[in-house]
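Complex shown without one protein chain; remaining protein chains in place.
And now, chain A:
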Amino acid sequence: MSETLLSVRDLRVAFPTRQGVFEAVRGVSFDLGRERLGVVGESGSGKSMTGRAILGLVRPPGKVTADRLTLDGQSILNLPERKMRAIRGSHISMVMQDPKFSLNPVVKIGDQIMEAYRLHAGRGSGNARDKALEMLAAVQIRDPERVMDAYPHEVSGGMGQRIMIAMMLAPDPEILIADEPTSALDVSVRTEVLNIMDRLVRDRGMGLIFISHDLNLVAQFCDRVLIMYAGRIVETIEAKNLHNARHPYTQGLLNSLPRLDQPVKHLPVLERQDSWRDAPLIDESMETELPGGL
């Protein structure tokens, strides 16, 4: 792997609930280089929470702990909000799972993108409007002029998702955490949006954490994949080998996909095993001795 941008060891996120403390993330460890790292796993397995914890966005009473959480060698664990905001503005961006929810509903889309751009490039930095139009066109928005003047409720689900991607890429981040960034896109627009992210990784050396339910897509688009179950990483594997995954959970996920060429009446579903919660990590490379894997 290329040089390490982000290093995470034994990351945990816990919430007090009526039934006692609930650990949404239970000891996650990995390093991110200048690569496309896929994160897959079932609903509720802690994918989004891992991303939020890295960015300091877990709201109290949630608690984040880790043996290590470093960006370019500097610890970013539980930094004061002011410092964290500076990091979020310029070093790490996150495209949230629900884009329209993260946009300000009463501010025009164009104004929000221009603001994101100015924050990074400084006031009076050229023509923010042109830059914003350019970014909307890059994410395949058909009529960028209209969308600049629209409010978030006036755009479709997939347009909201692309607007959010344009905004998060405006500050030219070192690391992008993209949480289901293409789940509302039709396949042809999706390809264009993925190409943008791909170029940023290849040409500018960005690190990408790509959270997705789409196993086929992750297998084709990413370099490596982390598979999460119940708050832990249960398997790590080269993306191109995903279809030969060894963990029964990963295999179960793969089997439950509907296929155009093989119609069935009922789809196979996962038979979850309690033992998966704490079983040791299956690491393809088997080089690591770190619990939680790399």
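In this section, contacts are C-beta pairs under 8 Å (C-beta built on N, C-alpha and C of every residue); 3 or more make two chains touch, one makes a residue touch a chain; residues count from 1.
Just so we're on the same page, contacts and distances are computed from a predicted model.
Think of the chain that is not pictured: of "Glutathione import ATP-binding protein GsiA", "protein-glutamate O-methyltransferase", "Cysteine desulfuration protein SufE" or "DNA repair protein RecO", UniProt labels it "Glutathione import ATP-binding protein GsiA". Annotation: of A:130, A:186 or A:278, A:186 touches the absent chain (contact as defined above). Among A:104, A:195, A:241 or A:273, only A:195 touches the chain left out of the display.
For the options A:77, A:138 or A:270, the residue in contact with the chain missing from this view is A:270. In the full complex, chain A touches the hidden chain at residues 15, 17-19, 40-45, 48-49, 59, 97-98, 100-101, 142, 146, 149, 154-159, 162, 180, 183-191, 194-195, 198-199, 213, 215-217, 220-221, 252-254, 256-261, 263-270.
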